[in-house]
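Complex shown without one protein chain; remaining protein chains in place.
Naming follows writing order (A, B and C), and every chain is counted from residue 1.
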Amino acid sequence: MQGQVILFQLLNGIGIGMIYFLLSVGLTMIFGLMRFVNFAHGTLYLVGAYTAYSVSLLTGSMWWALAFGPLAAAVIALISERLILRHTYEMPHEAQILVTFALALIFQESIILIFDPLAKNVPVPSLLSGIVFIGSFVYPAYRLAVVFAAAVIAILLWFALERTRFGAALRAGSESTEMVSLLGINVQKVFMVAFLVGGGLAGLAGTLSAPLRGVEPFMGSEALGVAFVVVVVGGIGSFTGALLGGLLIGVVQSMASSLWPEGARLMIYGAMALVLLVRPAGLMGRS
Amino acid sequence: MDRPGIIAENVGVRFGGFRALNRIDLEITPGNLHSIIGPNGAGKTTLFNVLTGRLQPSEGHVRLGVRDITRMAAHGRVHLGIARSFQVTNIFHNLTVAENIRLAVQAVRRAESWTFWRGVNPDLNVEEILAATGLQARAADRAGTLSHGAQRALEIGMALGSDPRYVFLDEPLAGVSIDDIHRIKNLIRSLTPRRTVVLIEHNMRVVLDISDRITVLAQGEAIAEGTPADIRANPLVRAAYLGASV
Amino acid sequence: MNISRRTALLGGASLLASPMIARAQTNKVEVVGIYSLSGTFANVGDLLNKGTVMAFDHYKTAAGKQINYTLLDDQGDAGRAVRRVQEAMGQGVRHVVGCTNSAIALAVAKEVHARGGIYIHMAGADEATGSQCNKSSFRWPGASYTAIRATLEPFMQANPAAKRWYTITGQYVFGESLLTNAKAVMQEKGLTNLGNSYHALSEREYSGYITAAMATNPDVLAVLNFGNQTVDVVRQAVSFGLKRNVKIVVPWCTGLDQYQAWGSDIVEGVYFGTNYWHGVESPGNRVLSEVVRAKTNNATNYLQACGWAVAQMFVESANKAGSLDVPDLTRAMEGLTYEGPTGTETVRAADHQVIKNYYLMRGKARSAMRDADDFAEILQATKAFMSPEQAGCKMA
Partner (left out) sequence: MNTFSAYRPFPDATTGALAIVLVALPFVLPSVTLASELVVFAVGALSCTFLLGLVGLLSFGQGLFFGIGAYGAALILLHSNSGSLVAVLAAAAMAAIAAAIVGFLSVRRRGIYFVMLTLAFAQMGYFAMLALKNVTGGENGLTGVPRPPIVADLGVLAHPQAVYAFLAAICFLAFVLTQRVASSPLGSVLRAIRENDIRADALGYDVRLFKIAALAFGGFLAGLAGAMHTIFLGLAPPNTIEPEMSERLVIMAIIGGTGSPMGALIGAGFYVLLADFLSTLWPRWLMIIAFLMIAIVLFLPNGLWGSAELLIGRWKSHRARAVSPEPVDG
């Protein structure tokens, strides 16, 4: 029995971890590319989730939400990059933190204005609303679908980063800042794409998790905390790091909820501090 | 004189798969002006970093006389009398010239550096170094506003601030105008024999003129060592490095 | 103070933070409300405040004087709440209502008591009318003891076969207090407590706890926490198919707003305990429902009812006392009986707890709902309260 519980916690952890990965991959790319600290990244997750809520309310279908959630987040990411964030690239860290933190506040308060401060439910797409039997245990079909979808996206992303010239530039740039200009690629364009893709993925994370946990206006800042942990654990700028970090944090959190539930949250920060002290650059980072 | 020398034994430095230094043995004799020369990428600055404590070698030892200082941090070695200047000008740009020197002088007075209940001590020996480096007139100016040559002089002045027994100067003449070269060259020469000077320099005329000993590095290996005359005559060095320039 | 010099000194700043509470006027009574409209608890504070505003708009006067209500936003911060109360009371205010969480209520209760005011609130912590009770503070809702007794006991009576229980509890004072009470009931009834999972205050992902619960094969899963966490735990438990063979009981639920957050698919068949339900037939609730319907065109939720109730208690006690002096009000309040949102409600003199109904409800199937808000039916209404001695209230 105990072994089976561990197996299930592992499965849960992978599910959470995959969402953490989607949430964090944009943050780590932008971080790596520009040494830019985006405290507004959680907002994109928030936007994705609320778009999912609105779209599923309007159309009655979660499938449309899956398209619009990431799109809305990507557009918002792009607009804020063009309008505000790029003016801060030359500024010190603290200025960037303050500006992006302020942006996050603005979006959070706007959500409260547009909707209201209460939590909302987002229905699971009817096709996936059932449960799957695994031995004597059951598992929500939707959660399995999320793991599957995130895995597919991770593979696609890996392909785009490994097998295309532009992807190579993006990856090289995020792992070493000077590389992009050396490769003779338009840096501005790389930044824009990073924001667009990274924002879209964070939005997708929000969209996918909306039926799992509902939506509420403060989910963005909470997601940001987790995303930071994942990025630092994985190593700044590393795509594989975000994947590994996301999975590690997801599994640690899930396992801890069986072993030491009240400390589940403490554990992820503990894991982060531990990784930083032992491997300062993160699991996959280069110092 | 019973001053200890600085000794490198079998020092090697690797960055990942790249060997920056390989089995270097070196002895810096007290009171000498010892130059390290070699083509770009030969490992000169890496050797400097190992000897002054910015970098720990992957293998081998660094000793000061009989004392092993391989693992000692850079700031600790300053207190043993080992100071350095940097290849790329490395000064406090937003502080005044006098403040740059004063910080260097203050560094070896531990109690003074931790004093927080009163203003800075004006008695510190700043004037003398300003005079030696020819920077008196600019003492109150922001260091960042100095000309390149004056900044190089300030670099050396800061290295002298701790009144060191060993001064490591990394390309002090790089980018310095003809007029200043002579002045800085004389300043460096005047440091010995009271102090021991270790010098990295590309200007061969100056190196051959003022050095007591010269070590030649190429691709991380010491290929020759001797007096300027020895080095001038060494066919290996001529082939590897000096070429037709001498 | 010379106004012109003051203005000259700090420019706009003095104007900026000008006191918004008018000095005591003889024909008016100043009442302040402490709610969080920003910060972590903004989701609750806004609705609570609206309830209070609607009540004062409706009653207009207390003891013949016009009510002048001012909201003090505590920003979810007990320190700021106390500071604003200090400030208001320094300007002569004596009547304070409202709170968004227990920490704020306990801190404000001490402050109002020390400064000789009266405070009516809706804190969930048992201490409010227990170890930390005081002469100046009154609490409207039933707290954790009530929630457990009024929910679990009738549930157990109706489901004698459900013997094996598992609990998921929020790791904070209120959750602990629900758990302690629940364990006591289980022990009294000789039920098996299979285990408990604690989760942190900031937790959002419960699949781990739910999996742990499922592994023990329980008959009943009791969800012991509040707010959004309750919503999340139940939603995720249902998504794991738990409803097929496990009964879910949520002793502390805010009713309508949470049902709306879940949707009827989740609510169906789940048992809830709640302090208020808009469908209750009573004179007090009729008034409340009409006012809320007129203002918002919606049914009343628990938060609005709470905000309403503390304001109503103030008005009722003032009218009974015919005075707004704090000692008179306190005397009038002790033993006050009035038609409140849950029917006839009484303020118990010994610990200043309002004795009122608490409801056990069960979610309806979508097809059985008469209107969009008819999520659940009331199975039982109970007035279950700890005795003041049990609660440990020694009036200071």
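As a convention for this text, a contact is a pair of C-beta atoms (placed from the backbone, for glycine too) under 8 Å apart; a residue touches a chain by one contact, two chains touch by 3 or more.
A quick note: this is a predicted structure, and the numbers were derived from the prediction, not measured.
Within the full complex, the chain left out of the display is in contact with A, B, C.
If you put the hidden chain back, the residue from B:10, B:115, B:186 or B:227 that touches it is B:115.
Shown as candidates are A:236, A:251 or A:284; the residue that touches the absent chain is A:236.
Think of the hidden chain as still there; on subunit C it touches residues 1, 6, 9-10, 13-14, 16-20, 37-39, 42, 46, 71, 73, 75-80, 82-83, 86-87, 90-91, 101-104, 106-107, 110-111, 125, 127, 132, 171-173, 200-201. Not every partner is drawn; the one left out touches subunit A at residues 31, 35, 37, 84, 87-88, 91, 93-95, 97-99, 101-103, 105-106, 108-110, 112-113, 225, 228-229, 232, 236, 262-263, 265-266, 269-270, 272-273, 276-277, 280.
Looking at subunit B, the residues touching the absent chain are 52, 54, 73-76, 78-79, 83-84, 86, 90-95, 99, 102-104, 106-108, 112-121, 158, 161-162.
Operating definition for what follows: only the chains that are shown with their structure count from here on.
Viewed as a network of touching protein chains, the structure does not reduce to a path, ring, star or complete graph. Farthest chain from subunit B, judged by C-alpha centroids: C. Chain A has the C-alpha centroid lying closest to the overall centroid of all protein C-alpha atoms shown.
By number of C-beta pairs in contact, the leading pair of chains is A-C. Computed from the mean C-alpha positions, the centre of subunit B lies at a distance of 73 Å from the centre of subunit C. Separating the centre of subunit A from that of subunit C, both taken as means of CA atoms, is a distance of 35 Å. Shared contact sites, meaning residues of subunit C that touch two or more other chains, are absent. In subunit A, no position touches at least two other chains.
Touching subunit A in their complex are the following residues of subunit C: 40, 42-44, 46-47, 171, 197-200, 202-209, 211-212, 214-215, 228, 231-232, 235-236, 239-241, 244, 257, 260-263, 265-266.
Every residue of subunit A that touches subunit C in the complex is listed here, in rising order: 1, 4-5, 8-9, 12-13, 15-16, 112, 116-121, 123-124, 131, 137-140, 142-143, 212-214, 216-219, 222, 253-258, 261-266.
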